[in-house]
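Of the protein chains in this complex, one is absent; all others appear in place.
Each chain carries a letter (A, B and C) given by its place in the written order, and its residues are counted from 1.
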């Protein structure tokens, strides 16, 4: 059996497979033993209570899905009292995802949730920054740096910055996150998209636009993972469209030290344990004794062009 | 028979179906009569000769494709001498797509190709701007505005600005293009993406990264079309993942005045004539007498949220 | 290494945990017939693990990829019948869009991946002696196992089966075989509208002593039963539908607002439902 463990900064994960925020909850324990996962990552919460977006909140589209769940939240208190203790029974690092509307709120909130049982904080900076035109923090290096810098001084916990594919400045945002003290990056959140029902002429999500996830997102987020892994020296966690062991291998080869599985769990709730098993097999087939041996091994043909010409 | 004609600024197209740049050439005349199309749009050319990118230049991925063709070009002279005359035999507006590395070069080039037989110029601003870190012009409103302003004074021909999904500022870029004098927008070009072969550990394109096109792109470019149609008053031409009549209808409903068909022509070279026929049928089924009656009719449920919360 | 905890052999159900109550299993198709021009009955050979279920619960089905249809998300379907002794699980469904269109192409002998059982089923309270089952369309599929449960509990329900036209009425014999008194109404006969149903149900309350209402789907019918129920102090339950992604409770796609504890709350149809109290539905 290969060594599946991987290090994300100070945290050692028993394997590189973990859920993506918003696609995982306590209920999954009724399907398989959550002890097997590399980490537990919870749905983004906000400090106060929120209802989330109008229905329909999901629709499917060309082998992928859109969601506009929003961030329904029972608030920080309910989360700390009810959810954190649930995960305490597992020997698996608990990563909680939080969101806020200003850098200061993010910092205060990070402090509040830095409680026993929480191993790291994932920062969902894809939410609108009300101090910056409502553009998400993750769109701009400046806003991203700000929020992480403030959180850095508010909590001793590792901070994972979850980037957005909607920005044109992924590399700059990644570098700003690193410079501000992020311990890891997650690449990435969903991509802003839309669907219309041509029969009725209506938008297919209650919130008009929503986030694209699933296999259609993979080529985009795999590219971001590759770009970020080359641009920063903190660990990068790949996320986007992972469903098969090949997807996992591609992210690891591109430079990810771990991966998050989102929508695939909706399609097959046993996806994550299957990927852990398949990863072990795949390493063995390749004669590799550890996950580490695969990470960042991508081979590029020809000379890398400085100015990518792709269109 | 419904009135399929649509106006793109001063140009009247007999129908809203035209090819996307780089997915169309004279050879398609061997498959069907190109006279039926709303416009002819040629592959982007540069002023000088260029070889394009290393092979493999395409790969398929989850019901979509990546390409890193680059812009192989025989140069302006060869294009004007050989290609423009070919299209002169059709009573269809010829739109030529051009690219350059600085705003001034774009302007000079626009002047040079403003010859008899050319009805409009499509500006491929997804190419790197060597005066701006190599970021594509289409990434930033400032660079986009610049290039279009300079071209505007260099040619009397209508200018179509082809936007990129890689920017986080689509709306701002669209508005900058309009303010600088663009006559129409095309939404959009391909999205930067990547593919790795998990078996060999090699990147699957010679150029490492490439552009995502095909059905997987549609939810993203449809969203851009909707955003742009609301944000500007010049016509928007939808492009991205169109393969079926439903796709065409969705773009029109979202606000596009015409659409471009790209990758679908590779999957079925008769896609465009089929879409023209199906559009006529679809309008009739809906009791509409013209394409105009469908454009921009999207119905949104609930209240539009100012700050989109989608993740 | 603790990762071995769920590195399960190929043959074992994946990531099986001793406390698992929801299972993802591949079931062989035993039969798959058209019931009428729109509905199909799909009978699966199912392992005991997933047959520990209740009327009103549902499964989440992974529809196949076909040349015509490439559905992506799973499709929720109520349990039409389950039989531990025969290891059978069946669904009655209407062919609607891509998912059910793809399902309709499945042939006996092929396999279907199902996740379940999911959600909260009906609760037939001991004090309810004369339940009314009001079902239209796919609602029949949901209420059929409840009729069987009534038979098991020795209650004799009245079942109103509604359809567009008499040919589209289904399962009336099945309901009768469970001892239900069956009343059929159809659009073509003009007796399936709220105007006709309201007096019919009011009449049944008086003549048959109906003391609980069960229905599903249609908000018109729910509204009608809520009103009649409020007038007569009759409770009951409703199985609801909502667009779903996970089906398990993780994604919060399937919420609807309900009246609970004096306020409106969003509850997940897949988890707190699909069966809810008649009067809490908003």
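Please note the rule applied: a residue touches a chain if its C-beta (ideal position, glycine included) is under 8 Å from a C-beta of that chain, and two chains touch if they have at least 3 such contacts.
Note that the coordinates shown come from a computational prediction; the quantities given were computed from them, not determined experimentally.
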item	value
Which displayed chains the unshown chain touches	B, C
Of B:9, B:273 or B:296, the residue in touch with the unshown chain	B:273
Touching the absent chain when the full complex is considered, from B:25, B:153 or B:289	B:25
Residue among B:55, B:88, B:115 or B:299 that touches the chain left out of view	B:55
For chain B, the residues touching the chain missing from this view	1, 3-5, 14-15, 22-25, 27-33, 35-36, 43, 51-52, 55-65, 67, 69, 72, 91, 214, 263, 265-270, 272-274, 276-277, 280
Residues belonging to chain C that touch the chain removed from view	64-67, 70
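To be clear about the criterion, only the chains that are shown with their structure count from here on.
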item	value
Shortest path length from chain B to chain C (each step joins two touching chains)	2
Chain whose mean Cα position lies farthest from chain C	B
Highest C-beta pair count, chain pair	A-B
Closest chain to global C-alpha mean, per-chain Cα centroids	A
Averaged-CA centre spacing for the pair chain C and chain B, given as whole angstrom	47
Chain centre separation (chain A, chain B; CA means) in Å	32
Overlap residues in chain A, where contacts from two or more other chains coincide	22, 61-64, 67
Shared-contact residues (touching 2 or more other chains) in chain C	70
